[in-house]
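Only one protein chain is missing; all other protein chains are in place.
Presenting chain A:
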């Protein structure tokens, strides 16, 4: 018995052994004869051979190529226009603004860019601003926010999370909204004018709602004590972010779009994955079926230049794009589908050849015993 105490299973066996010695009936440890225990569960036993994989390759090829063509065509039908207004060139109208930038200037610097659209934009047009070389995905930047503050938590409003450093407090007042992301919110104002052939400029009406995720706007972001409509009172003990020109409760006149639930703000707060990114700025809605949203012709883009990018060699762009069911212009997906589909098809042919040549040999050949 002593010796038997060195392993659980062994012990098991020995116990029954000593029980047997005691004169009980013949001991059995006979295992149950279940399919599972005998490793004989019924099973599907597929194997990957040229024969079985062939059809899959052809099917993938046959499905992917049309999808790819469809995507490619859709992507090509999407109208997209992009204009860089950084103003690094001497010739650029925004050159002066970009050079003479100062955080403290009270008079906004304005510049106007002219451009023309060769093709009319038929459906709704989405207006984006794009930044390059801007590391919104930098770790220090990504974490520099306080989600509970943005969710309307009173305590976080008074005492923002430490993650917000060094944008946490200003002059001993908590910053609302705190953190580097909020602090660096994009604050250029873009206005678009259509220039009639006769020279009159008509401002194109923008919609500024619906640019942020619905859930962000209605759940994730909330103003503190939303019962109190007077946002000025709510944010009374807080400081505005250092680089902001106006406090958070003056972002918009519309109370539904002011404070933390300002959609421009929410859009900015969703940090981009890559250093070159674009963010939705405004939507230009189609008025009626008769006229295109943006007809062919000349336009002017009026920029209120508030956002400095020169220091980190950044670029600023304005993008106009229509949208299909598959989003914006993205030729990559279509090309990728066509390529993969073709490769699969090609592989299918190769495998067919191989299967034809070697498959029979394998099946007939005997295994040397």
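Methods note: a residue touches a chain if its C-beta (ideal position, glycine included) is under 8 Å from a C-beta of that chain, and two chains touch if they have at least 3 such contacts; residues count from 1.
In the analysis below, contacts and distances are computed from a predicted model.
With the options "Calcineurin-like EF-hand protein 2", "TPPC9 protein", "Phospholipid-transporting ATPase" or "Dynactin subunit 6" in hand, the undepicted chain maps to the protein name "Phospholipid-transporting ATPase" (source: UniProt). Listed residues A:157, A:234, A:251 or A:267: the one in touch with the omitted chain is A:267.
Remark: the omitted chain is touched by one listed residue; of A:69, A:83, A:333 or A:349 this is A:333.
From the options A:65, A:211 or A:318, the residue with contact to the chain not on display is A:211.
By the touch criterion stated above, the residues of chain A touching the omitted chain are 1-11, 13-14, 20-23, 26-33, 37-50, 53, 60, 64, 67, 71, 124, 126, 128, 130, 134-148, 151, 161, 163, 165-167, 180, 183-184, 210-213, 215-216, 219-220, 243, 267, 270-280, 283, 308, 311-313, 321, 323-330, 332-333, 336-337, 340, 343-344, 347, 351, 354-355, 358-359, 362-363, 365, 367-369.
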